[in-house]
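As you look at this complex, bear in mind that one protein chain is not there, while each of the others sits in place.
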Amino acid sequence: MDVADLSTQVVRVLDLLGVAANVLLAGILAREQRFDLVGFIVLGVASGLGGGLLRDTLLQVGTPVALTDVAYLVTAIGVALFAYLVRTSGRWWLRGVRLIDAVALGTWGAVGAQRALDAGLHWLPAILLGTLTAVGGGMIRDLLVRRTPIVFGGNTLYATCATAAAAVVVLLDRLTPQGWAGATTLVAAAVGAALCLLAYRQGWRLPEA
Amino acid sequence: MDVADLSTQVVRVLDLLGVAANVLLAGILAREQRFDLVGFIVLGVASGLGGGLLRDTLLQVGTPVALTDVAYLVTAIGVALFAYLVRTSGRWWLRGVRLIDAVALGTWGAVGAQRALDAGLHWLPAILLGTLTAVGGGMIRDLLVRRTPIVFGGNTLYATCATAAAAVVVLLDRLTPQGWAGATTLVAAAVGAALCLLAYRQGWRLPEA
Partner (left out) sequence: MDVADLSTQVVRVLDLLGVAANVLLAGILAREQRFDLVGFIVLGVASGLGGGLLRDTLLQVGTPVALTDVAYLVTAIGVALFAYLVRTSGRWWLRGVRLIDAVALGTWGAVGAQRALDAGLHWLPAILLGTLTAVGGGMIRDLLVRRTPIVFGGNTLYATCATAAAAVVVLLDRLTPQGWAGATTLVAAAVGAALCLLAYRQGWRLPEA
């Protein structure tokens, strides 16, 4: 396995970890709202796979990855089942989920932008689709449980981290030779995740209107 | 007309009956919220055709059936107009609509899974898409009138019946020869509908978290 294959595999694992983290976060909401098992699965699948489904549906380059690569659904449904059965709590647990969620925001922003560039899109829609990949699942989740989507404000940098990761992908895509897409995605994901964690620790927010 | 054609026709009729039942259920909500005629039509179309539109949009195998087979829109708009003009009520009326809705849940779960298999999907996403076909319209309806979607819990078995119908399709698809898809769909729809009616009568629910 060469470097390109290896980085592609690492990106896929990060992508699936992001699914797991988002399904766990959805599980916390589902428990608060006293959903049944189907509710856990529906909310979990919408949270964990919604962003990628939105991205692939908008790109219109074939059936979404989340439906053709069965690992995505297995992860989402498996973790939703776990969240339903096991009442998890505690500061360290939440901290771990948040850490993975930050990595997911960066990864999804980067992966989304890369896929859009691969489909021949201009860099500006590519950054939009990267951001939408990262925040779309959470927006659908918040709509379904009737919360104002957290993407609109009132919390530390969130969509911004995904936008940053997507922007790094767009930049590096111009500066690096073909075949480096996997490595580029990893670097961009790391930048996005680091920004997200830093913003969380420092309490960085965008100013309200 | 041979058996395969006949069962395909029966499935289409059940599918359209499901549209009608869901538009009627949406009309009850639209009347409660004092919508105007456009509101009846928008909510009715979203309820009756939303699940199939979601399924076909996610599958990405061409323009959704609900837009290419004009019978779907004619049914949805016609029934919405009827629901706007005629103030229906009474126990027997609601009971009839519920019966058709149960048949619709089973039919849509089965049809959705069949279409996903036809598009070459793995059985797990096929079951997901079957379920989404059946509950998607109701989820969109509940979002539009700002109710917590009933799919999340607090009622008798609902998505579960569609999932059961979808699972029967997946199972029978492996056990029966090609060309039996129509008959398979009918059997699966009957299983889903029966489970739904039984659950309603017996008050079966999934346990809350």
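Each chain carries a letter (A and B) given by its place in the written order, and its residues are counted from 1.
Operating definition for what follows: a residue touches a chain if its C-beta (ideal position, glycine included) is under 8 Å from a C-beta of that chain, and two chains touch if they have at least 3 such contacts.
These numbers were taken from a predicted model, which means no experiment stands behind them.
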| item | value |
| --- | --- |
| Chain not shown: contacting residue from A:99, A:143 or A:190 | A:143 |
| Listed residues B:4, B:42, B:124 or B:198, member touching the removed chain | B:42 |
| Hidden-chain contact residue, picked from the options B:91, B:146, B:174 or B:201 | B:146 |
| Chain not shown: contacting residue from A:46, A:129, A:168 or A:199 | A:129 |
| Option touching the unshown chain, where B:6, B:74 or B:171 are the choices | B:74 |
| For chain A, the residues touching the chain missing from this view | 57-61, 116, 119, 121-122, 124-125, 128-129, 135, 139, 143, 146, 148-149, 151-154, 158-160, 163, 205-209 |
| Missing-partner contacts on chain B, residue numbers | 30-31, 33-40, 42-43, 45, 53, 57, 60, 62-64, 67-68, 70, 73-74, 77, 84, 143-146 |
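Methods note: only the chains that are shown with their structure count from here on.
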| item | value |
| --- | --- |
| Whole-Å separation of chain centres (CA-atom averages), chain A against chain B | 30 |
